[in-house]
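The complex appears here minus one protein chain, its other protein chains still in place.
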Amino acid sequence: MSFEASIWYLVALLTLGTGAYVVFTRNIVRAAFALVFTFLGVAAMYVFLRADFLAAAQLLIYGGGITVLLLFGVMLTHRHEGMELKLDPLKALPAVAIAGGFFVAIWSAARRADWDLVAPVEPVGTSEAIGSAIMTTHLLPFEEISVLLLVVLIGALFVARRSGEEEGS
Amino acid sequence: MRAYFRNIYEGLKSAVAGLRVTFGYLFKKSVTVHYPFEEVKVANGFRGLHHLKVDICIACNQCANACPVSCIEQTFDRIDKENVLVSRFSIDYNKCLFCWYCIPVCPTECITMGAEYELATFDRKSLDYDLVARGERTAKRNMTLFREEFVQVIEKVREKKPELAEKAEGLMGDPRVGLCGRNPEKDKSASSGFVEEEADSQASVSEEVAP
Amino acid sequence: MIGLVHYLVFAGILFCLGLFAVLTRRNAVTVLMGIELMLNAGNVNLVAFNRFVGSGVNGQIFALFIIVLAAAEAAVALAILLNIYRTYKHITVDEIHLLRG
Partner (left out) sequence: MSELAQNLTLPGALLAGLSPGVAAMLVMFASCAAVLGVVALNGMFLVWWERKISAHIQSRVGPMTTGYWHGWLQSIADGVKLLLKENIIPLMADRWLFMLAPLVVFMSAFMAFVPIPWGEKLIVADLNVGVLYIAAITSLSAIGVIMAGWASNNKWSLYGGMRAAAQIVSYEIPVGLALVPALLASSTLSMQGIVEVQAGGIWNWNIFAGGPFTIVAFGALFLASLAEVNRAPFDLPEAESELVCGFHTEYSGMCFAFFFLAEYSEMFVVAVVASVLYLGGWHDPLGLGILPGPVVLMAKVLLLVFVQMWFRWTFPRLRVDQLMYLAWKVLTPLGFINVFGAAFWLILV
């Protein structure tokens, strides 16, 4: 096994392990913290896939942004009851069946399919290519996403504010 | 809108003013001294530890009466009609608040306040000073406790500032100073050397700590 | 050598973990976490296909858009959750079935 492959397996194991911890732990705050490491592992996957810009974006948005948001969500919505999570055994069995079946389907498909593989090229950095693609071929979705973000910003602020503040200052 | 820009302008202006002030202080001479190595000059009229001129004390007990916290105790033997021998004049510095009330009431002006201010000890009992016999015991004991540290400190300073080290070494023998005793008049033997007296003073320590 | 199938299996496991969380968890924030896991798995797939099958950076741009959308989705979802919490004092998804504010 080459050096990179062994590192890959290590990262994959860590990512999936923390991901499983997110899913199976009973402590919701720990789940949120474990999610950070899952996101970091996925960012490392992007590094392995030579998508460096995407890895940095993943770190910035998921690691620094979304998890902080989730933690705020956890801490703002768990004042009265505890941080314990309950797992419903009645629901767990069908869920295991569904998720397991889905995984087997994905796995067999991934094994059997005849992928039209091309030899991976080593890019010298994807940020320039991504930048020019966003500004040319993908300009419309880019603009739409920026409008969407603005709408989301205002909408989230509107939804999340306390109802008492409508009349007040 | 105007207030907004005015606010920013004021903020920047005051920030620059503040930065200028602190930058000026950066190069001014420091006002603190390097305490264990440099002596702090006390102000005129500083209320430090008391001094007692035993030979003129008449044991009238007025200072003890004036004391708001009752920290003064006197014991004396009457020799004849005119003379008393003050055998013990104790001030408990656990209680004393350095209010100076004992000084003006003294009819013979035998009690005054000096410039010594280093009171820290390891044992609260040693703060109960006997002004008559003060000095010898405390001096020797504290010296044994602190001597090693003191010597180390001096050795460290010697490399850099020999004159300071020499001064400190001179002071080390002086019972008035620093970590040692407080009586300038008494006990010249304490300044002669420490090694010979170590065993002796060790004994006095254990004796004193035992209730 | 790590190939495409490795990434696909990795993403599949991650996706199924997320799916399991969405199906079993009753706490809304945890459901959100499961959704984030699934979106990440999808992103890994897109980028892996971009490297091993396609060319250019189209897959990465899709993944980038998904990341941005996930951020937007998380913000809105948490705002809604906060509002729900103020109304119901809990965020158990099974018991929120009344459409009144």
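In this document, chain identifiers A, B and C correspond to the written order of the chains, with residue numbering beginning at 1 in each.
Assume contacts are C-beta pairs under 8 Å (C-beta built on N, C-alpha and C of every residue); 3 or more make two chains touch, one makes a residue touch a chain.
On a predicted model such as this, the values are computed, not experimentally measured, just so you know.
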Answer for the absent chain's shown contacts is A, B
Only one of A:Leu13, A:Val68, A:Ala105 or A:Val118 touches the unshown chain, namely A:Val68
Touch assignment to the omitted chain, from A:Leu13, A:Leu60, A:Ala92 or A:Met135, lands on A:Leu60
It is residues of subunit A that touch the chain not shown, namely 2-4, 7, 29-30, 33, 36, 44, 47-48, 52-53, 55-57, 59-60, 63-65, 67-68, 71-72, 75, 124-127
Note that subunit B touches the absent chain at residues 4, 8, 15, 18-19, 21-23, 25-32, 34, 156, 159-160
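Everything that follows uses one rule, which is that only the chains that are shown with their structure count from here on.
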Among line, ring, star, complete and other, the chain contact graph is other
Centre-most chain by CA centroid is A
Rounded to the nearest Å, the gap between Cα centres of subunit B and subunit C is 71
CA centroids of subunit A and subunit C: separation to the nearest Å works out as 6
Residue set of subunit A touching subunit C in the complex reads 2, 4-5, 8, 12, 15-16, 19-20, 22-23, 28, 31-32, 35, 38-39, 42, 45-46, 48-51, 53-54, 57-58, 61-62, 65-66, 69-70, 72-74, 76-77, 80-81, 85-88, 91-92, 94-96, 98-100, 102-103, 106-107, 110-111, 115-118, 120-121, 126, 129-130, 133-134, 138, 141, 145, 148-149, 152-153, 155-157, 159-160, 162-163
The answer for subunit C against subunit A in the complex is residues 1-10, 12-21, 23-30, 32-34, 36-37, 40, 43-44, 47-48, 50-58, 60-61, 63-65, 67-72, 74-76, 78-83, 85-86, 89-91
